[in-house]
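Moving on, here comes subunit A:
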Amino acid sequence: MNGILPLRLEDVSFAAGGRTIIEPLNLTLEAGASTIVLGANGAGKSVLMRLMHGLVAPDTGRVLWSRPDVRRRQAMVFQRPVMLRRSALANVLYALEAARVPPQERGRRAREALAEVGLAHVAARPARVLSGGEQQRLALARAWALHPEVLFLDEPTANLDPGATREIEAVIKAFDVSGTKIVMSTHNLGQARRLGDEVIFLHQGRVVERAPVEVFFKQPASAEAAAFIKGELPWT
Partner candidate 1 sequence: MDLKRILLAVGLAATTGAWAQGTFIVVSSTTSTENSGLFRHILPIFQQKTGISVRVVAQGTGQALDMGRRGDCDVVLVHNKAAELKMIEDGWFVNRRDVMYNDFVIVGPKLDPAQVAGTKDGVAALRKISVAQAPFASRGDKSGTHAAELRLWKLAGVEPKGSWYRETGAGMGATLNTASAMNAYAITDRGTWLSFKNRGGLAIRVEGDPRLFNQYGVMLVNPARHPHVKQAMGQAFVDWLVSVQGQAAIAGYKIEGEQLFFPNAKR
Partner candidate 2 sequence: MLDAVVSGLQLVATLDLRLWQVVGLSLAVSVSAVALASLVGLPLGAAIAVGRFPGRQGVIVLLNALMGLPPVVVGLVIYLLLSRAGPLGAFGLLFTPRAMVLAQTVLVLPIIAALARQAVEDAWREYEEQLRSLGVDGLRAALTLLWDIRFSLLTAVLAGLGRASAEVGAVMIVGGNIDGVTRVMTTTIALETSKGDLPLALGLGIVLIAIVLVVNAAAHGVKEAAQRRSG
């Protein structure tokens, strides 16, 4: 498949308000394995996700995909989903229209996506009256309908209760199974274990460690990662 991956970050750094948030880093993301971005609050996880997704531009360095015109082949789900003031179905249709999916395909793809996340029965309901968990699933349906090659998720369950979290995780697994590359930030260690194949550990804007999940949790190579896993790392 002639995909947009791998994604390469070359000497990418980012600062805001005079404070460096991402130190210059080099990183390559390949297709396949699910990547978990781990780190304490303020480690730079969200900014790194946004740099990769292209929502913010790096101050130095370059973010390189293997092909140009990648906007419509990747999607992102945020910690707080933003729903348009219209029905659940219309929210998905809107994303398809923005992605220039031919009109005759949109209805089918939108309904499939809603069914996939278990929201077919609320398709006609206003998106804004759905519960937090349902809204996040709708955000996933919006992404699902786009059939992205890469899906970025920025702490997608941080605001949700355990039940809703399980439902979200099931959908993320389904993305993985369908062949979408998952790049997810979290500080939920159990979730990282359940969903991830590899871990990128960020500490104070630097990639301190990158390792397969089992290796990372069993034998962290850095003192910071070890401390974080033990829950001893002070919030920065």
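Just a few scattered comments:
Keep this in mind: a contact is a pair of C-beta atoms (placed from the backbone, for glycine too) under 8 Å apart; a residue touches a chain by one contact, two chains touch by 3 or more; residues count from 1.
With respect to how the candidates were assembled, all candidates are chains of the complex that A comes from, given by their letters.
Keep in mind that what you see is a predicted model, and the values were worked out from it rather than measured.
The contact partner of subunit A in this complex, picked from the candidates 1 or 2, is 2. Residue ranges of subunit A in contact with candidate 2, taken from their complex: 50, 53, 55, 71-72, 75-76, 78, 81-82, 84-87, 94-95, 98-99, 126-129, 142.
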